[in-house]
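Shown here is a partial selection of chains from the complex, left in place.
A and B label the chains in the order they appear, each numbered from 1.
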Amino acid sequence: MNASQTTMGGPAKSGLAAFETFHALPIADKIAFLSRGRELAHCLFAEQFDKPLLERLIRLSDHLRALTKTKEGDDYVASLLSNKRAMLYFSQPSTRTFLSFQNACHILGMKTCEIRDPRTSSQMKGETFEDSIRTFASYVDLIIIRHVENNFAEHAARVLHDTHRPVPIINAGAGTFQHPTQALLDVYTMNRYLDGGIDGKTLMLVGDLKRGRTVRSLALMMRLYRGVRLLLVSPPQFRMQPDVLAALEKGGVRYEETSDFAGALSEADTVYMTRVQDEHDVAGESSAVNIASFVLRPEHLARVKPKAIILHPLPRRDEIDPRVDADPRAAYWRQERNGLWTRAALMAMMFGLEKTLLERRA
Amino acid sequence: MNASQTTMGGPAKSGLAAFETFHALPIADKIAFLSRGRELAHCLFAEQFDKPLLERLIRLSDHLRALTKTKEGDDYVASLLSNKRAMLYFSQPSTRTFLSFQNACHILGMKTCEIRDPRTSSQMKGETFEDSIRTFASYVDLIIIRHVENNFAEHAARVLHDTHRPVPIINAGAGTFQHPTQALLDVYTMNRYLDGGIDGKTLMLVGDLKRGRTVRSLALMMRLYRGVRLLLVSPPQFRMQPDVLAALEKGGVRYEETSDFAGALSEADTVYMTRVQDEHDVAGESSAVNIASFVLRPEHLARVKPKAIILHPLPRRDEIDPRVDADPRAAYWRQERNGLWTRAALMAMMFGLEKTLLERRA
């Protein structure tokens, strides 16, 4: 063990206390430490992505999309990681993100295994979290984690750092904290469908901004673009949390908080709707909030700019009336499918395949 | 949206009401609409299969079986759909059909993903059925559905019809309604082991004919063969439903309803046993039915014709005494394995591979 490890909450302290020391460090320091000099050793935080990296990921996503238009291209792409094995550890209910990652792995030729139901796992036999993660790392080359705890994926990466198999960790949704790959696909989608890209546009985020990890990650990523303006539209109980607002201020991103949904609609280039995150309720507090005026209905569509796009991380409940789906500006289904390409691109880049892929002509 | 879509219960009406309009149409119209001019765009109903199509499926099943006798053949077959991904959405308990489809997918080289337990899915977050299906279609090229509701698979196909990704749907068991791929493997099995094929033979269906979707689908398919006679053997409470009887009459299929199991046995070329479908009980009504005289025991075997075959869609409970298994006429285990080849053939045909496969010499 070296001095640096001790500083980073290494085994000298051991256990949870050690992790808490590590966790309190600035994100940039944590990433630098965990990465051991490799680019994208893990994907844990939205803050990991700078503008050049985002642009490379967007380019690689587009290229993967083009390559996989033919069976020959599909088979080529699936040959690249045919010898790698990924584990999906999803302890929260998930359909979309789970399927998106699993199928993205399959696009790249990776074999997958999964633990979804804690009752089938060794944690029933009293194993610690740390031991479970080391076990997963023994068998696979990549671990994709969704967990109800905010710091689970980060903790996993920290645990593996001290072992002989520090395999890459991807955060596929962490409590109420972050969901960086969702932010990636959101940025990809906006970049693809907004005329002239994201710079200078107005992004309207609507709904449970307090506990929505998706909107947190996406708002943070907007600091990388020039002149973006955020309209934060929510009931008073579900406002964006102070840590994100502080980061936006420091990053020079203009934002306005409002509960005037209809008023904001006409200013937005992207209307980003979200659902109430009541799985994070402590005592049913969601039911006390009137969300009825934060719903997008057909009668609102006249207010939406002609070139705007409407997004939603899905699943939706009532936030968007299904009759809106037929509007050409409704881009949430394309957004969802874009997750396949951005996640495949992310994993390809993590395994050092960016150059190889780009050299292959579509 | 065009006029046809409106007629078909398209988005103009939206939601359940729209689907109910569509659902009330004759099956032929529904299939013609959903198929968009492609052959076997979906596999939803036994009524989709005409005699030439059945015969082509039987031939392709035989060919696949022959091709996969060597590793070279296996690897060739598995190269054909190596770039396709299938989803198994099974919301009812299932071992056999699930494994049969999953392994048939693997025979063709398809990658699979699955949602089996509703608790791990987004429906817990309040997502509608329509949105879940669209999500699945975003990620995969084929959706295989088993569901407790009679019209779930049909509804899924209808929902996707209006989207940009109307991927093929296979009905792998729909409530008490139909199980068309089971009927396919049953027909394949009878055709394979009955001397001279199915025409002119007597098919005895035994058990819970009222709620057994398997026997419903199989009975309907018998309309395609010449001179088939059906012996419908059940307790009075479990008689075949009137819609099927009407279809048989219209299709010119002779049938007799009886509760005389032993008497019918000596006339049958195929003895098709089934279990009580008590998972469809509303108030435990199955327990009131005496099923003891609809059980095949060793002492019955002398009555069974020497060239007859004994089938069962499995799983069985007590309907067939395990000592019957050793009789050479007991074909249910071969029948079960035949599901692999017929399902692989069906999917190969749905993806347009019939000609390619037949050109490859076994």
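In the analysis below, contacts are C-beta pairs under 8 Å (C-beta built on N, C-alpha and C of every residue); 3 or more make two chains touch, one makes a residue touch a chain.
Nothing here was measured: the structure is a model prediction, and the numbers come from that model.
This structure file shows 2 copies of a single chain, while the whole complex it describes contains 3 copies.
Definition applied: only the chains that are shown with their structure count from here on.
Chain contact summary for the complex, chain A toward chain B: residues 68, 71, 74-75, 78, 90, 93-96, 98-100, 102-103, 106, 116-117, 275, 279, 314-317, 322-323, 325-326, 333, 336-337, 340. Across the complex, chain B meets chain A through its residues 1, 11, 14-15, 82-83, 85, 87, 111, 113, 115, 117, 119-128, 130-132, 134-136, 138-140, 163-165.
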